[in-house]
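The other protein chains are all here in position, but one chain of the complex has been omitted.
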Amino acid sequence: MEIIESGQKELLQPPDVEEFRRWLRENKSPALRDKVMDEHEAVKRFIKDGDYIGVELYGTVRCPMSVIRELVRQGKKHLRFAGQGLLELDFPLAAGLVDAMDITYVGYEVMGLSHILRRAAESGRIKLVEWSNAAMSWRFKAAAMGVPFIPVRSMLGTDTLKYSSAKVVKDPFTGIHVTLLPALILDVGIIHVHRADKYGNAQIDGISGFAFEMARASKRLIISTEELISTEEIQRYPERTIIPWFLVDAVVVAPFGSHPGEMCYCYERDQEHLVEFLKASETEETTQQYLQKYVYGPKNHQEYLDLIGRDRLEALKRANKGR
Amino acid sequence: MEIIESGQKELLQPPDVEEFRRWLRENKSPALRDKVMDEHEAVKRFIKDGDYIGVELYGTVRCPMSVIRELVRQGKKHLRFAGQGLLELDFPLAAGLVDAMDITYVGYEVMGLSHILRRAAESGRIKLVEWSNAAMSWRFKAAAMGVPFIPVRSMLGTDTLKYSSAKVVKDPFTGIHVTLLPALILDVGIIHVHRADKYGNAQIDGISGFAFEMARASKRLIISTEELISTEEIQRYPERTIIPWFLVDAVVVAPFGSHPGEMCYCYERDQEHLVEFLKASETEETTQQYLQKYVYGPKNHQEYLDLIGRDRLEALKRANKGR
Amino acid sequence: MSTDYSPTELMICIAARLMKEARTAFIGTGIPMLAAALAKKLYNPDLIAIFEFGGIGASLEDLPRAVGEARTFYRAMVATGICDVMETAQRGLIEYGFLGGAQIDPYGNLNTTVIGPHDKPKVRLPGSGGANDVGSLCWRTIAIMKHEKKRFVEKVDFITTPGYLDGPGARERAGLPAETGPYRVVTDLALLGYDEETKRMMLLATHPGVTVEKVLENTGFELIIPKKVAQNEPPSADELRVLRTEVDPGRLYI
Partner (left out) sequence: MSTDYSPTELMICIAARLMKEARTAFIGTGIPMLAAALAKKLYNPDLIAIFEFGGIGASLEDLPRAVGEARTFYRAMVATGICDVMETAQRGLIEYGFLGGAQIDPYGNLNTTVIGPHDKPKVRLPGSGGANDVGSLCWRTIAIMKHEKKRFVEKVDFITTPGYLDGPGARERAGLPAETGPYRVVTDLALLGYDEETKRMMLLATHPGVTVEKVLENTGFELIIPKKVAQNEPPSADELRVLRTEVDPGRLYI
């Protein structure tokens, strides 16, 4: 298999599956420990300056916002991110905490571009390596499989490939060209779920995005959950456990944890708040004011929810139509 | 990526993902058609002489036996099989319908070897290509992904690899050697599930073996199901649909379809019948007598169940402890 | 027929008509969503809408606000994940894909990454998202674009998503699945396609009141003009009624 083409950008995180194996062996324990802790402790213990972080979400859906706000509050520095997201990337970018991203999409769909990404990228402040959405999920899948790469038929022939760190080879079985995507092993993964038990066994309702793959691609894994349930309930429907306890380091109970995003079958997104944020994000100054008010101001998730207001949150819940 | 080693056995089924794409485009329809039919019609319409067939199961669990008995009854010839199984492979082997297998395991765990496989292999009547269990599932996974191969870290250094059609290459990212498994695209997949609607949307309780991957690796797909449920029920829990309708060609309603195997949360395996079969399988003559009595004799699944007897089946149900 | 409609409404109707025979379509937020919902209601109830993060076969009775939210799988038969959906496309089971972009070139290559050089861009756009995958893996892609000279350019600043790359055979040579590629472009001025031989963009039909000259004036590259250019029908009364009262009664998008 000769190499036909190599993306010219550096690998932000090496796909070293041997090191991943050793790390997991030395640091992960399958013991049934109670891992429930608040977001302050979770971020303090499991996120370090310089970490490469992944956040699982799609659009404004199932975003682990309570953990992200705490990450910004604690000012973890020189972070690198798997770049697929909205506020959960814009907040750390705006706070100046991000050095580089493997980017696929940072923006607001029909609501427009990310002003914060624009300022960061156009000033040359951050390093960006390009990928597609599927490519990023497939890179997690490769890491989850424990192999250094995965072959796909995307990105071929484009600048997306040229500005990535993928490689193109000739398949030795059929002779077609395929893209080899390097595994993406995260220092920390952050995922918000519908429910979990105290050990970290987690269930997700509706679509599951790339939660399955990302959980398995993470060295350290922080789960935030709308609801804490009993282990008996987990054991009754073991086929619903999408993230098993032995992958999880922290379980943060965070009702309305996705706010201002939504949670399917639970509550709608807070469109008004999103518009307020997007407006604020237009200038550096108003962005910092927003962060001051909603991120640095409240000292934890409960204070944030108090600031948003119970009535408003209940209204978002009522607006949802359930199954 | 230079090729370090190539398994010396031929590919029984080429991993031609381009042909797979074209075939699916021309032959598969996502239209919502009622696909409920009996096993006679399903086998007649969707299995042809010479086909490469996969059967999803593990041990005596969730085996699509009603479809397999019909396949033997109709005497489809020159078949090739993905070889992981017990009775569902032994029946066609004993009936002389199988030319070749990609084999990983044909046997009865603690109950012993397959006498039927022994006679077929030791006489040189069938061609066998070697793989591991995970390798076979990963080959389905590659086909399900629509890529010609998948890299893994199994089979390296062994005769299992030497007598397979896998290849070993040097990973261009880390330099380690990895096995490339060719995608395994099935002409026909056969899967037994707990419940499905008339379009073929299927749910499985408990562990799911390699159903997800095999369903997606199949050109034609026959589902047999313990129970037919409404599409409304499917729509209520769309995250439980492990096999979506657009992959499915036939839905065969087959209560106790796994007999003499078991169905988790439903009924236990029929140990007595298994022992009867294993005893019979010891000689060619008694094997044919068994087939005569239990396969060729009853003209359909209902007659087979009548032969086994309602009381016995109900006892297997009562023996199961549910969730 | 009605003359009281917006350019967006017209684009939705044109896109919906392209879905008359479609079996499966990859749907993004905005116009594609409305076009799919309209097509399902008027022309093609069997159309299967697929959303990249896992929703397959949603009713689209309520318009989703985003590609991952609950309405993308409300009353759907499958709620899965992005890998499964993208692999379904990679296996060739998704027929149509919708795309947008800041720039498009004569071969249908699209840019949603940067205006200017990659490392010091004039405008940093969101990036590929699922666009590159949709453009690589679906059989036919339909681009929805504002028709402006600065958007229809001879060479895009960055090929985010593959069209026909640099011409006939280029996709296959690059390793992309055979027989795939750009199919139509729906703009606020016209419906465009691609010349079979050269794989370059070709005018198919202009919108009501739009001349070929106007299309040419707003296109920054040499556009193939066939001998016979059709006229698109304006939205019918039926289309507008269903669009306004059933597809988007809350006027979320129109």
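Should a chain be cited, it is by its letter among A, B and C, assigned in written order, with residues numbered from 1 in that chain.
The rule we apply is simple: a contact is a pair of C-beta atoms (placed from the backbone, for glycine too) under 8 Å apart; a residue touches a chain by one contact, two chains touch by 3 or more.
Quantities reported herein were computed from a predicted structural model and do not represent experimental measurements.
Taking every chain of the complex into account, the omitted one touches A, B. Only one of B:Val17, B:Ala42, B:Val55 or B:Val152 touches the chain withheld from this view, namely B:Val152.
When the omitted chain is restored, the residue from B:Tyr105, B:Phe149, B:Trp245 or B:Tyr290 that touches it is B:Tyr105.
Note on the undisplayed chain: of the listed residues A:Gln13, A:Gln84, A:Ser164 or A:Asn201, the one touching it is A:Asn201. Of the listed residues B:Pro64, B:Gly209 or B:Pro244, the one in contact with the hidden chain in the full complex is B:Gly209. Residues 17-18, 20-22, 24-25, 28-32, 144-147, 199, 201, 216, 231, 234-235, 238-239, 241, 244-246 are the ones on chain A that touch the missing chain. On the side of chain B, touch with the chain left out of the figure occurs at residues 57-62, 83-84, 103-107, 109-110, 113-114, 117-118, 120-122, 124, 128, 130-135, 137-138, 141, 152-160, 163, 168, 176-179, 206-213, 262, 264-265, 269, 271, 320-321.
Basically, only the chains that are shown with their structure count from here on.
If the chains shown are joined wherever they touch, the resulting network links each chain directly to all the rest. Chain A and chain C have CA centres that are 28 Å apart.
Taking the mean of the C-alpha atoms as each chain's centre, chain B and chain C sit 40 Å apart.
In whole angstrom, the spacing between the mean C-alpha positions of chain A and chain B is 37. For chain B, the set of residues that touch two or more other chains comprises 17-18, 145-147, 238-239.
Multi-chain contact residues of chain C, defined as those touching 2 or more other chains: 73, 79-80, 90, 137, 177.
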